[in-house]
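Every protein chain but one is kept in place in this view of the complex.
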Amino acid sequence: MGRLNWRGSMSRLLVQRAGLGLLTLVAISALLFFGTNMLPGDVAAALLGQQATPEALHNIREALGLNQPAWWRYLRWLSGVLHGDFGVSLASGRSVAGALMPRLGNTLVLALLAGVISVPLAVGLGVASAMREGGIFDRLTSILSLMSISVPEFFIGYVLVVVFAANLGWLPSLAMINPGMSLGERLAAITLPVMTLVLVVLAHMLRMTRSSLLSVMSTPYIEMAFLKGLNRSTVVLRHALPNAAAPIIAVIALNLGYLVVGVVVVEVVFVYPGAGQLMVDSVAKRDLPLVQACGLVFAATYVGLNTIADMVAILVNPRLKIPR
Amino acid sequence: MTQVLRIEGLRVQSASGDVLVHDVDLELARGEVLGLIGESGAGKSTIGLAALTYARPGCRIVGGRVLLGGTDLRGLDAAGRRGVRGARVAYVAQSAAAAFNPAMSLLNQVCEGPVRHGLMSRAQARERAVEAFRALDLPDPHRFGERYPHQVSGGQLQRAMAAMAISCQPDVLVLDEPTTALDVTTQIEVLAHLKKLIALYGTAALYISHDLAVVAQIADRIIVLRHGKIVETGPTQAILTSPKTEYARALVAERKAAELGVKTRERDRADTVLTVEDVTVSYGRRDVVRSAQFTIARGEIVAVVGESGSGKTTLAYAICGLVAARAGCISFEGAPLAPHYTRRTREELRRIQLVFQLPDVALNPRHSVGLIVGRPAAFYFGMKGPDLKVRVAELLVSVGLDPSIANRYPGQLSGGQKQRVCIARALAAKPDLIVCDEVTSALDPLVGEEILKLLRRLQEDLAVAYLFITHDLGTVRRVAHRVVVMLDGSIVAQGAVADIFDRPGHPYFARLMASAPQMRPGWLEEVLKGRAGSQGDTSIARSGTGSHLLE
Partner (left out) sequence: MSPTLRARPPVIVMCAAVIVVLIVGAALLAPWIAPHRESDFFGVVWGPPSAANLLGTDNLGRDMLTRLIYGARNTVGIATLTTAIAFLIGVTSGFVAASVGGWVDTAVSRCVEILLCVPVLISSLMVISVLGNSIPVLIGTIGILESTRVYIIARAVARTVTVREFVSVARLRGEGLAWVICREMLPNALHPLIAEAGLRFSFIFLFIASLSFLGLGIQPPAADWGSMVRENAQAINFGLYAPLYPASAIALLTIGINLLVDRFATSQARPGGHAIEI
């Protein structure tokens, strides 16, 4: 069992996981496409509403290519997506990519900022509260985080608005972004949405970090570490944390994925011009190509994050790192 | 001799107020080994941990003094107690596989104590560790510590834990069942090494075990515990030869019975119940059982004996159909059985019953004893109402339980009672063959002995055949007519018990016999001497690289 061999086996696992992620993406694109096409509703009729004459229906079907077989439309759509062409919006007649891309950028900025702030904060607080299990700090974070995972995003959003915008007047209540704004203005505009998102995911990550650590803390090797005379912080940081790393990473990825979804509601609360707001609007208008494109982008981000998390978890697993 | 550790009036309580240890006193002199013996729940581990002023979650030390070299450890603050743990009193746990951190190399874990306690520099600690590895005959002592826990065998890991415990040169070692989780052939190596280590470093030790024979080999004095109280205390020789209390006498007698066995006559084997022909069972590409072949006659008790990983349990499961044999044929009274139980008829299923090792998980905690025992009678024979009630009562009485127990739930029963319920459930199907998978190994010795007696009595009354899966030769000697010996998936020997114990045909069985601990002091040295003469050091090499790595 040489070193070369195990590195081989580990990279094989990584490649396998990446391949699985790719496969999942293809499966999801098919699911989204066929799912929306095969559901018993007629897009053309929905689009025309009350004024649907048979002739108009026929014309619009022809225009949308709805008379061709589904698998053919799927392949055309997929190859278009791979070339960055998501089709044409039914509502505006403009290119979907043109409408989606700038807004996607806005959304990613929001999610990224929230992620960068919340992940270290959550892991730090989770570790701190596991170290003082049962103490005042631990009980307080436990109750507060339980409350914060229980409340809807818009509740947190509006409470922040009431406090910081309506009462204190420090920050704007709406997060409108115009091309002419300076960086400072932009940051001020997105502070409240970012704060909301941070609060939404922080609590969950904190709780999971704490409980992953504590489940490791009840193992015999932790007892052994105490019996060797080590103090609690050494035991937690040196013995428990490395073994809890994999579940913690999984939870972080899951929550970053959740961030991508939670952003939809937060964007609506703050009227932020992001992809989530766009998706909600196009669902209301039943603009199918736009909905599909948004759905695919959100789902792909989610799958991508999960794949990366699993790969990192493989990398940190001591049993996989060092073979028998 | 100077006194190192002295415990006075120790009292430990559980969170719900049950007293786990009642006013226990003990003292330990420098270089002395004190054996703590008792059944589960006797409080041995709790006392051992109390020597480090440590109590498991849910327990609390509520009274007494723990004096180490004259200072009461209970009077120290948290930092003071931490300074004692590992440095002056060190602990060796039962399962090294669970007690080593999987994410750290062995050397890092062994050196951690002395470095964190500020006793040595890292280089010094490392040197000491290598020295201990060498003393414990661990392979390649200079590089052994680079490995991770999952890379070494169970016996090696247990020795590495001893090296970890000794790393700070403590005054007292607490050894908590350090060989219980090991196979007998490995146990003897670890035991010998522990003895050597204690002599080499001149450490005092508390040796905790449920096995009188093991303690007899290592302890100078023995304390017998029961329900958290000291029953008897005295020099090892005195406890073994002239125990004063009823309880100690029973413990010694049980061990003696295991060593001597019960004489059984070879039975008439004309009427065959079960035939196993050329059976091979595989998990994936690996053969766990290879071409097994043997028969069981009506009313006969056949024991299958082997160490962990020998495939004995898999063979039992293949006979019951829980795992399907890949090749070969299992036939019942001449008619071949389908490999998997789902393809067997209800009648075929009824005639072979299985009793599991752990009664705790073999009984549905949400069913009453009456339902558990009555269900097979209702299912196979359509009994119901008052008839069923009478039948359940009859079955419970036949396994030595009070019929009123039918209204209770498994959680309210003791381990021995639970195993009796399992046996009653098997009998309810009126089987021809009962497969017993290590039925006594999870029980305390005295309780296990009662179960064995019960099984023998039932066999005589009902003429049912047993297939007894076990790792313990004492069990074989006490119940079986015939024995089948397995090693790494193959049957290496079989025959009548009387013959095979007198003339072990296969060297492995001879080794197994020689490794089964005996109470006679000096037995360990004799066996090791005999082994060194015949095989050199190969036995140690085998225990390190053999069966364990195959698991």
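In this document, chain identifiers A and B correspond to the written order of the chains, with residue numbering beginning at 1 in each.
As a convention for this text, a residue touches a chain if its C-beta (ideal position, glycine included) is under 8 Å from a C-beta of that chain, and two chains touch if they have at least 3 such contacts.
Bear in mind that the values here come from a model prediction, so they are computed numbers and not experimental data.
Asker: Could you tell me which of the visible chains the hidden chain touches?
Answerer: Among the chains that are shown, those touched by the missing chain are A, B.
Asker: Thinking of the whole complex, not just what is shown, which of B:Arg11, B:Arg30, B:Arg60 or B:His150 touches the missing chain?
Answerer: Looking across B:Arg11, B:Arg30, B:Arg60 or B:His150, the contact with the absent chain belongs to B:Arg60.
Asker: Can you list, in ascending order, the chain B residues touching the missing chain?
Answerer: Considering the whole complex, chain B reaches the absent chain at 15-16, 53-55, 57-61, 78, 320-322, 341, 344, 346, 349-350, 353-354, 356, 358, 361-367, 375-376, 379-380, 425, 429.
Asker: With the missing chain put back, which residues of chain A would touch it? List them for me.
Answerer: Touch set of chain A with respect to the missing chain: 24, 27-28, 31-32, 35-36, 39-41, 43, 46, 133-135, 143, 146-147, 149-155, 158-159, 161-162, 166-167, 173, 214, 217-218, 223, 226, 232, 257-258, 260-261, 264-265, 268-269, 279-280, 282-284, 286-288, 291-292, 294-295, 298-299, 302-303, 306.
Simple rule for what comes next: only the chains that are shown with their structure count from here on.
Asker: I'd like the Å distance between the centres of chain A and chain B, where a centre is the mean of that chain's Cα atoms.
Answerer: Using C-alpha averages as centres, the distance is 50 Å.
Asker: In the complex, go through chain B and note every residue touching chain A.
Answerer: 49, 52, 54, 56-57, 79, 82-87, 90-91, 93, 95, 98-104, 112-113, 116-117, 148, 150-151, 164, 549
Asker: Looking at the complex, which residues from chain A come into contact with chain B?
Answerer: 218-221, 223-231, 234, 238-239, 242-243, 318-319, 322-324
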